[in-house]
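Let me give you the structure first, and then I'll get to my questions.
Every protein chain except one is present and positioned as in the full complex.
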Amino acid sequence: MLFHVEMVVSLPHDMPEDVANEIKTRERQYAQDLQTQGKWRHLWRIAGSYANVSIFDVESNSELHELLSNLPLFPYMDITVRPLCRHPSSIRDDDR
Amino acid sequence: MLFHVEMVVSLPHDMPEDVANEIKTRERQYAQDLQTQGKWRHLWRIAGSYANVSIFDVESNSELHELLSNLPLFPYMDITVRPLCRHPSSIRDDDR
Amino acid sequence: MLFHVEMVVSLPHDMPEDVANEIKTRERQYAQDLQTQGKWRHLWRIAGSYANVSIFDVESNSELHELLSNLPLFPYMDITVRPLCRHPSSIRDDDR
Amino acid sequence: MLFHVEMVVSLPHDMPEDVANEIKTRERQYAQDLQTQGKWRHLWRIAGSYANVSIFDVESNSELHELLSNLPLFPYMDITVRPLCRHPSSIRDDDR
Amino acid sequence: MLFHVEMVVSLPHDMPEDVANEIKTRERQYAQDLQTQGKWRHLWRIAGSYANVSIFDVESNSELHELLSNLPLFPYMDITVRPLCRHPSSIRDDDR
Amino acid sequence: MLFHVEMVVSLPHDMPEDVANEIKTRERQYAQDLQTQGKWRHLWRIAGSYANVSIFDVESNSELHELLSNLPLFPYMDITVRPLCRHPSSIRDDDR
Amino acid sequence: MLFHVEMVVSLPHDMPEDVANEIKTRERQYAQDLQTQGKWRHLWRIAGSYANVSIFDVESNSELHELLSNLPLFPYMDITVRPLCRHPSSIRDDDR
Amino acid sequence: MLFHVEMVVSLPHDMPEDVANEIKTRERQYAQDLQTQGKWRHLWRIAGSYANVSIFDVESNSELHELLSNLPLFPYMDITVRPLCRHPSSIRDDDR
Amino acid sequence: MLFHVEMVVSLPHDMPEDVANEIKTRERQYAQDLQTQGKWRHLWRIAGSYANVSIFDVESNSELHELLSNLPLFPYMDITVRPLCRHPSSIRDDDR
Partner (left out) sequence: MLFHVEMVVSLPHDMPEDVANEIKTRERQYAQDLQTQGKWRHLWRIAGSYANVSIFDVESNSELHELLSNLPLFPYMDITVRPLCRHPSSIRDDDR
């Protein structure tokens, strides 16, 4: 089941650089693990912004929330979720 | 080059049903042609709305505009475009 | 799986009264059928508005979209969907 | 009498973790007490957000305000209240 | 129990003048009846707008919705409702 | 002459509690004095918010600004002012 | 007493040109009369828009509403009113 | 003197095609004349929209308004104007 | 050439009072100098807000920007600029 997720990051300006870097390193690892598992299907940067557009493929709303709320950057993100479904004009079956 | 495109459709309530159906049939054919060509990479319905989220893969802004402005439903759509690029944490090279 | 759905209705002012009534009668029957089946869990009127807040309990995003897009009033509604999940402080297991 | 309440939480980033935890523990206890009393009828997490949608069942606007303003997280919440009433198409008498 | 209600009127430009006048006459009579009964406590015009701010004093959300949805101008109004309660600094007991 | 005034309070989270209490005590005294003088005609709490809706009865815009800008909480408030006048359907002469 | 008034005009596209012209002629005459009387102190066009920014000088909110609601273009305008008062740094006493 | 102008076009859906074409032909001629004169410095299409971003180079606000209000599409456009000036980091003197 | 300028001031709550007062004193002197020179034509307080509406009369966009960016309160202001021109119904030639 697919979900459209937008994440906008805003780190506090007074966060020490090493703290920020440590969080970003964990974030990247976490994101890559979920992509490898197939749960984080797509991950794109919005040009010019510290933000991304993502497609998640999960079993349920609960699984989605668990994945998102465990993001290392979660406390510093504004997240918007929209449920997707297959478009009747789509030619791809796995864009379910 | 990828673009994130949202399309919200609103047909005038007084459009005759056969006119609407004819436009929708052409729209579907047009969308499927572009998907087959690889230019319209993803096409999802937003659950509960007469709207979609799409990913286009084109050579330039001009090509994108030409594809979108030729949509049979273009005069009845509110379209928002955002340029995407590869996310540094993405594991997929073709999510360029 | 629960979804929070808001529906705001705006009928065209020039719709004949009997047409409006016929649509509303079908809408009520449809809504009551879905409630009886347990798919439309809650349905509340927002005081002072021709609008409702609803909770749907469905298997998937696709089922949700199918139920909503078949509403007789669908062409005259502005619908907003938000996925819900169980709150960690909830005492009720079936508020899943 | 039912009210639709949305609560969005934003804790200051510099709040010490033990202070935050102590407030959250009290919040959970408070929320569960009100649910047990039947005053906080439903409590759902909005997937992907540190926010909830709730249904309160109270005697009056004043009781609602008293319950909400005593939330331990109240100073850190943005709260929106909308009065609900029974929908004419509802099949459930207690969705009053 | 008090509610703050804002009503913004927008009549279709092609409504015949006698139809508009007949609706407005019924609206005025209805508004004055509710004021006489004490249910429509205050009614003010917002300077420069075809809009009003009102205070209703009713037993419940349901009564409020019934009163508002029976306004002759209801189909042509955009209505916003907010529940009020006594302010701790108020010196007037009946501003309950 | 009546004005509709909305005040939304947001105290800085790091304001010491005794400072906050001292300001609130002065605010309450100030509000009650103006109510006694008849200048602050109505004062209601918006349920669920640290905000109020008020009706002021003053001689001029300048008097209104002087009263509002002297509120002890003024530096911490977001204030919206709208001029009111008697509604043609009002039955109360002093809702001038 | 001064008020800041913004008026945005939107005439229906199907209004016959002679009807529009007749309304505009009356509007101009009305505006010039009020300017001559000193009640409509300033009248500026916002460059690029069918809209104006105006300063009115009236005795009361009621007088302002009466002047505005009698504008021949009133049914086709979106009007915003804000009360002004003398700025403490102003060097001009009559910018009261 | 430079101005940033955005124009969003929305033609009524019931405008006959030949009327629309005649207006667009005049619009194009008018736009090209102003570009040739150097007054309409830049004209870009916003990809995916029936809208443009333009830079005008005029003597005054009045000249700008006169040029814009004479656009054949003016009655069907939503126009936003922002005054520009030379940026201190610009390397081009004529980006005045 | 006239410009409509709105300035909303928000001083940081932790700015020492003497620093704030020193800035405000310079701001007032600066504003009065520009008014004396005829460049800051009108300056009004918006009732109930720490904000003003002003009319500037300058030679160019650049002069306007220079005047505004030198305001002592500039770093603490949210400023909105709109170009004005003479309204065809104005009776005052100097409202150019």
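Chains here go by letter, A, B, C, D, E, F, G, H and I, matching the order in which they are written, and residues are numbered from 1 within each.
Assume a contact is a pair of C-beta atoms (placed from the backbone, for glycine too) under 8 Å apart; a residue touches a chain by one contact, two chains touch by 3 or more.
These numbers come from a predicted model, not from an experiment.
Though it is not drawn, the left-out chain touches A, B, H, I in the full complex. Residues of chain B that touch the chain left out of the display are 1-3, 60-62, 64-65, 81-86, 96. In the full complex, chain A touches the omitted chain through residues 11, 13-14, 45-50. Touching residues on chain I toward the chain that is not drawn are 3, 5, 12, 15, 61-62, 64-65, 68-69, 75-76, 79-81.
Going forward, only the chains that are shown with their structure count from here on.
With centres taken as mean Cα positions, chain F sits 44 Å from chain A.
Measuring from the averaged C-alpha position of chain G to that of chain I gives a distance of 22 Å.
Touching of two or more other chains is recorded for residues 2-3, 61-62, 64-65, 81-86 of chain A.
Under the contact rule defined at the top, the touching pairs of chains are A-B, A-C, A-D, B-C, B-H, C-D, C-E, D-E, D-F, E-F, E-G, F-G, F-I, G-H, G-I, H-I.
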